[in-house]
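Every protein chain of the complex appears in place save one, which is left out.
Letters A, B and C mark the chains as written, and numbering starts fresh at 1 in each.
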Amino acid sequence: MAILVDKDSRILVQGITGSAGQFHTKRMIDYGTQIVGGTSPGKGGQEVEGVPVFDTVDECIDATEADTSVIFLPAPFVKEAAIEAIWAGIKFVVVIPEHIPIFDMMEIRQEAKKYGTTVLGGNTAGIITPGEANLGIMPDIAFKPGRVGTVSRSGSLTYYVADTLTRSDYGETTCVGLGGDPVLGSTFDEILKMFDDDPKTRAVVMCGEIGGVYEERAAPVIKKLKTPVVVMIGGVFAPAGKRMGHAGAIVEGSMGTARSKLRILEEAGAYPAKTFSEIPQILKGLNV
Amino acid sequence: MAILVDKDSRILVQGITGSAGQFHTKRMIDYGTQIVGGTSPGKGGQEVEGVPVFDTVDECIDATEADTSVIFLPAPFVKEAAIEAIWAGIKFVVVIPEHIPIFDMMEIRQEAKKYGTTVLGGNTAGIITPGEANLGIMPDIAFKPGRVGTVSRSGSLTYYVADTLTRSDYGETTCVGLGGDPVLGSTFDEILKMFDDDPKTRAVVMCGEIGGVYEERAAPVIKKLKTPVVVMIGGVFAPAGKRMGHAGAIVEGSMGTARSKLRILEEAGAYPAKTFSEIPQILKGLNV
Amino acid sequence: MRLFEFEAKKLFAQKKIPVTQGILASSPEDAAAAVRELGGEGVLKVQILSGGRGKAGGIKKAESPDEAYKIAEELFAAKIKDYEVKQILVDPLLDIAKEYYLGVTIDRANYKIVFIASPSGGVDIEEVARTSPEKIYKEKFDIDEKMYGFEAFGIGKKLGFTGDKLKASVPIILGLYNAFKAYDCKLAEINPLIETTDGKLWAADARISVDDDALFRHKELGEMGIEKRHEEGEMTEREKQAREWGIPYLDLEGDIGMFPGGAGFGIMGNDFIHYFGGKPANFMDSGGGPSPERLARMLILLDENPNVKAIFGARFGGISRCDDFAKGVIQFLREHGLSKPMVVRMTGNMWQEGVRLFEEAKEETPEVFEKIEIHGIETPIEEISKRAVELAKEAE
Partner (left out) sequence: MRLFEFEAKKLFAQKKIPVTQGILASSPEDAAAAVRELGGEGVLKVQILSGGRGKAGGIKKAESPDEAYKIAEELFAAKIKDYEVKQILVDPLLDIAKEYYLGVTIDRANYKIVFIASPSGGVDIEEVARTSPEKIYKEKFDIDEKMYGFEAFGIGKKLGFTGDKLKASVPIILGLYNAFKAYDCKLAEINPLIETTDGKLWAADARISVDDDALFRHKELGEMGIEKRHEEGEMTEREKQAREWGIPYLDLEGDIGMFPGGAGFGIMGNDFIHYFGGKPANFMDSGGGPSPERLARMLILLDENPNVKAIFGARFGGISRCDDFAKGVIQFLREHGLSKPMVVRMTGNMWQEGVRLFEEAKEETPEVFEKIEIHGIETPIEEISKRAVELAKEAE
């Protein structure tokens, strides 16, 4: 078992004919990921790495029964692509590009909620269920199948955490990159709930960082989970970021510092790890 | 019993301080209609005909528990007023003014559907439940309590039909003016269903006229009603109106003529009346 | 409010739709010069507020400036579909490979905006809709919905476009939808959308009808020289007079002058007259509670119409009062007289008083009321209709 993506996921690459699309399509296929089709408006009928290209997501689904999409397109085109996929019935969309306009991601999220679709990103390294499917740009090398899930805003932290889990023989069920953009398609709490429902996931490592309020938002959910959550928050010693004017301060209040995030998550029952090497120690203590 | 409005309706007049608002507030009160408040942004605190005036619908509801609104405002202000009322929780809104922009009425209708609100108009003479409440600009004189409902796009036809029913001693449960504008807040089928659910309404007289497709749309509903429907359609001999370009013809097809309306409604089981005097004869034949 | 083709094209051009760049001509000289500027040939299209110009002879090809002069001279002299021709749009000639149809309107029954597209564009699109509905593609939108690029792309595909033409069709489809929304349209059409032999797409004709009731929020149209207007071409002199007086009025072909109340009853009264074998000469709407002046004007319109043989009058005293109505009519009759027989019925508010006033007036000045018959609530309106038909027959 895993969450969101596995060996049966039928994956569509939006923007498959671009250079990043082509490059990562090959990588994903090499990993064994089931890439069933791609889209590139006006280039329907071509092939990329043996994968058929379609003009529209509708056509791709009709021909391939794709149910999952990963987007490799310049940021200005992401909103249209994601909403096209959502409307067409794709249930999981991974937005790799960074610099998605905030209003666009808000709109994508709104449509996703209407249609019951999960969106990751923008600016995510993607998601991997080791041994089954690798969607995005994450390196295979850090991962191996196992029993701990990870969720992080940062690609590089995901690699370090997975590497730690892999070398300590825990391995991973699924590793989820939420993305580094200021407004994200999914939040920690949503992914944590999915892990909680996955019988194979025995614990989750959640990596957050300074800024924003997505980590804090996870606290009430963590209180209710059966699955233990180990938490690392980067930026305890980072210089204070700039607030978005008075309005930002009024809306986000005292949230957003690494210390506030750690405090709130600890209070909710998460197990804090300062360094990667502490993670397997904590898991061992929890009999995971 | 009655539909949509009765002696317990708590009615708010939006635009109560305008000349039409003042004039008809007095008329409605004189009829015994329960007018509990009015609104006029910036004039909160005043009184009109002994009725308290508020700045906003929210405030009016808080103070008076209004549940119904009748709008007397210039057409450009109607959209805001209607949606304010709908959002505030008013369940029935009567739009008296004519010349409401089509897009505005579409938007009002959309919000009304979201909130489960019924809207009549624009360009309606209003609605009357004889002996209980008179909302709008309909003359009292034609009406008396009874057992037949009426629904019409035209105010003047409503008076003639009610006059006929009154003088033939059938009387009326409720008389509903849908309004004369091209896009309306409610349609025949919706009002017919309400009458069908009203135990006191023994028959309904529906008056339509040439143009539009609201009459045709009622046909599938009429087939299912327990209550008999007498139908009059004006414009059998009217000169053909102009079509709205090719697009209009494509969308509305062969609908819109008085003859097509009559044919479709007769096929659905409605009883056609050519003249007013035929109405009581038909009703008698139906043992109403 | 219907726009002229050249006006609609201005609005489309603002939404990035490629429209043919024609030249507006107000004289045969202009038309010849325009054709010269377009390289020696062009299409002359009369600018009138009506469809079916082509079939009515309002669109002609000119292959030289001289020919353009001659054609324009004829067009300016003619009436096309009852409209005087004041302007001609001289468009470049296109090498047509294929014609498409694009249109947007409101589906009132379902409260949706409908975008309509067909690969079989041109004059016979309505025929296509009837006989080959599978060639008509419709997409519905809520009033607050925008059209996404991928939706426009999907419509372009349905039209059969591929490659560069498909890409070129997307902004046209979006532009048409956006123009419809931006200008509170009741209708926006490109028919035909022309694909030329060199693979380009052009909006060769443009039709827009703006919701008159929404003009108050479209000052930008005025700034573009598009003013609120009425469609004079089809109006009779009497209709123009009535409009000046603010009275909704339409001339019909019969001989009974209709002097009724609201529009709804006006339409029904017209039917009643027909049921009893007569034909109304007009349609008219009094509005609620007409002033004595308005009543007088309504009667003048009927009295001065030579087609009118008899007048059918009906008043329902609703908010207004029948006695006020009676006073207004009596005053007019005494001041102007009436050359036609008239039958009038009053019912509703103060009808008895109205009848009494007429009877009193008749006693005072019987000569004025000789041909006037007054009824109250006791006579059904159907009887009055029948009587009006009789009066008209007697007057023949």
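General remarks:
What we mean here is this: a contact is a pair of C-beta atoms (placed from the backbone, for glycine too) under 8 Å apart; a residue touches a chain by one contact, two chains touch by 3 or more.
Computed from a prediction, not measured in an experiment: that's the story for all the values here.
Here the chain not displayed is in touch, across the complete complex, with A, B.
Among B:Ile83, B:Ile141 or B:Val161, the one in contact with the hidden chain is B:Ile83. Within the complete assembly, residues 41-42, 55-58, 80-81, 83-84 of subunit B touch the chain that is not shown. By the touch criterion stated above, the residues of subunit A touching the omitted chain are 27, 75-76, 99-104, 106-107, 109-110, 125, 137-139, 141-142, 152-160, 163, 167, 180, 182-183, 187, 207, 209-210, 212-214, 216-217, 232, 234-239, 244-253, 258, 274-277.
Here is the rule we use: only the chains that are shown with their structure count from here on.
Judged by the touch criterion defined above, the protein chains link up one after another in an open path, with no loop closing it. Of all chains, the one whose CA centroid is most distant from that of subunit B is A. Chain pairs A-C and B-C differ in how many C-beta pairs are in contact, and the one with more is B-C. Note: centroid distance subunit A to subunit B, computed from Cα atoms, is 53 Å. One inter-chain figure worth recording: subunit A and subunit C are separated by 58 Å, centre to centre, where each centre is the mean of the chain's CA atoms.
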